[in-house]
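Please read the structure below before turning to the comments.
Note that this complex is displayed minus one protein chain, with the remaining chains in position.
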Amino acid sequence: MSGPCFTLAQLAEKFDLKIMGDADTKIIGVATLATAGKNQIGFLANSLYKKQLSQTKAEALILREADAELTTIPCLIAKDPYVAFAKISALFEIKSLATPGIHPSAVIDSSASVDPTASIGPFVSIGASSRIEANAVIGAGCVIGEHCHVGANSELVARVTLVTRVQIGQRVLIHPGAVLGAEGFGLAMEAGQWLKVPQLGGVIIGDGCEIGANTTIDRGALGDTVLAEDVRLDNQIQIGHNVQIGAHTAIAGAVAVAGSSKIGSYCLIGGAAGIVGHIEICDKVRINAFSLVTHSITEPGEYTSGTPLQESREWRKNAARFKHLDEMARKIKGNNPKED
Amino acid sequence: MSGPCFTLAQLAEKFDLKIMGDADTKIIGVATLATAGKNQIGFLANSLYKKQLSQTKAEALILREADAELTTIPCLIAKDPYVAFAKISALFEIKSLATPGIHPSAVIDSSASVDPTASIGPFVSIGASSRIEANAVIGAGCVIGEHCHVGANSELVARVTLVTRVQIGQRVLIHPGAVLGAEGFGLAMEAGQWLKVPQLGGVIIGDGCEIGANTTIDRGALGDTVLAEDVRLDNQIQIGHNVQIGAHTAIAGAVAVAGSSKIGSYCLIGGAAGIVGHIEICDKVRINAFSLVTHSITEPGEYTSGTPLQESREWRKNAARFKHLDEMARKIKGNNPKED
Partner (left out) sequence: MSGPCFTLAQLAEKFDLKIMGDADTKIIGVATLATAGKNQIGFLANSLYKKQLSQTKAEALILREADAELTTIPCLIAKDPYVAFAKISALFEIKSLATPGIHPSAVIDSSASVDPTASIGPFVSIGASSRIEANAVIGAGCVIGEHCHVGANSELVARVTLVTRVQIGQRVLIHPGAVLGAEGFGLAMEAGQWLKVPQLGGVIIGDGCEIGANTTIDRGALGDTVLAEDVRLDNQIQIGHNVQIGAHTAIAGAVAVAGSSKIGSYCLIGGAAGIVGHIEICDKVRINAFSLVTHSITEPGEYTSGTPLQESREWRKNAARFKHLDEMARKIKGNNPKED
């Protein structure tokens, strides 16, 4: 009942923000503009929600200086309101601490090592030659195979699998159902039968990465599949063998990245996008949702493929024409197919 | 060997159907038109399969009145043959009943409560302050975190994870590998590093919902991610934080719905479709398979995006032209780019 409580003055000082209005306003929680009530602070970061400003019942707001004139509610002025909100929000997060020690049901190979400050949950198994470092949390039902390493302060929430040769850095967070280090999809056709190509490499996950629920990252065929530091993967992403992802790149849910492709740093990949194999994407590229990248990208910028959504009746007529687009182009006077 | 047996007369009475032909015809099982044999009843619901009617060896058929003249086999006449088939089919389903009680291997926090009629399978863990109601079934290997609630008569088949603050209604069915209540993908960029936005909300699943295998539903950042009653999700679907889905909406496999979007009631979302974040889709919208919804939809109807499949040689020529479509349009006399 008696959770944390802060005045605007305290929050402003803590996070170096400017106050407008009553500095003694008490805040006991965070909320959206639409749902905020007594003693809750709301925020305006996405201009889509500006129209909710006049209706909000928030006790206080976090917003940009330019938006402050839109309201008479007490405000914290932030250069980046979303960042300020994230930090203030964290003050109200209740996290139960994992208990150090190994649950009696866990099965740990005699050649594995577990730091005494680490927490190993029920029904966890840890294979030969694997190491769990200080303060790491291995939640219920995780399976850690052989030759794996989980760095200090990393957390595998629950039911995560590290198959083999998976190196997890420090402060990495892996959500339930993720599978790292499964054999990549390497096949050669011989005499009408598929022959399996051994997958001798591993997976390396840099410090501070986050891996979403049910995301899969295959181990390398030769060499490793590598995520640099602070890479953020959402849920249900598929990362093929020997993919490399640069630092601070964020990938939204349901994206598929085929084998041996290389994605730069500070890239943003939209949801359900696809990236074919054996290509390179340079730093600071943004791929929009549901787009397919079929060739290397050497210039930073924003890229898209696909067609707009239409009512199906309209769409069908246009889609039928797409099948004859080349023909259409040839019929247009002055349009030279050789130009393309 | 001696399973259930019904005459057409019994089935007709039970489900209020009309009989054509011998009412004493004995039925001991259901099958497709193509595979049905002695004492099996087949059905014709999808007109694609009408051509199989002349070849079928079914002992009896379920079909629409209008199709009855196409056959001399004894029939049950139904307004909706698929519904009638579903009900008759259920008579032949063998379900093993879960045994009430807690498997000795399960690990249950002392502050959690489990109804004595509930069934808790092997290797299940249940966290602090969680409650499992009457007749609920928690299958092998499920992980239930803190502050979760599973309503009466709901079933988590096996290896389901409820991370934290997940409220499951009554008669909900969740298939293996599903992960509900993982932290949403909330990130803010500060000084070149990603800052995690706390995910303080939960997940609420209405009565009678179904959640497919390996589907993921993230918990809300502020407020909850909500599925109303009777929502049906197929496998491998990704539902972002704070999404709201209206009653009776059905979503096919591999769909991705980005955060904070709102889908109406009685919508049908085709397989592998995508829905971007922060939009609204009104009731009774049908999105075709593999289409991307990039803006709010305010009119019921059917919507599509994408292009038709072609032989790659043809496709390549047309796709190359797509890259110059605006230029083409400008060359056409009378076509004013300002119009668009």
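Should a chain be cited, it is by its letter among A and B, assigned in written order, with residues numbered from 1 in that chain.
The rule is short, and it goes like this: contacts are C-beta pairs under 8 Å (C-beta built on N, C-alpha and C of every residue); 3 or more make two chains touch, one makes a residue touch a chain.
Quick caveat, the model's predicted, so the values are computed rather than measured.
Only one residue from B:A118, B:A188 or B:A213 touches the chain missing from this view: B:A213. Checked against the hidden chain, the listed residues B:P74, B:G139, B:G201 or B:G277 yield one contact partner: B:G139. Hidden from this view is one chain, which touches subunit A at 105, 107, 123, 125, 128, 141, 143, 145-146, 159, 161, 163, 177, 179, 182-183, 185-190, 192-198, 200, 214, 216, 218, 222-223, 236, 238, 240, 254, 256, 258, 272, 274, 276, 278, 288, 291-295, 301-308, 310, 314, 317-318, 320-325, 328, 331-332.
Listed for subunit B, the residues touching the missing chain in the whole complex are 30-32, 35, 46, 48, 80, 82-83, 85-87, 89-90, 92-93, 96, 103, 105, 121-123, 139-141, 157-159, 173, 175-177, 208, 210, 212-214, 230, 232, 234-236, 248, 250, 252-254, 266, 271-272, 289-290, 306-313, 315-316, 319-320, 322-326, 328-329, 332-335, 340.
Criterion: only the chains that are shown with their structure count from here on.
The geometric centre of subunit A is 25 Å away from that of subunit B, both derived from CA atoms.
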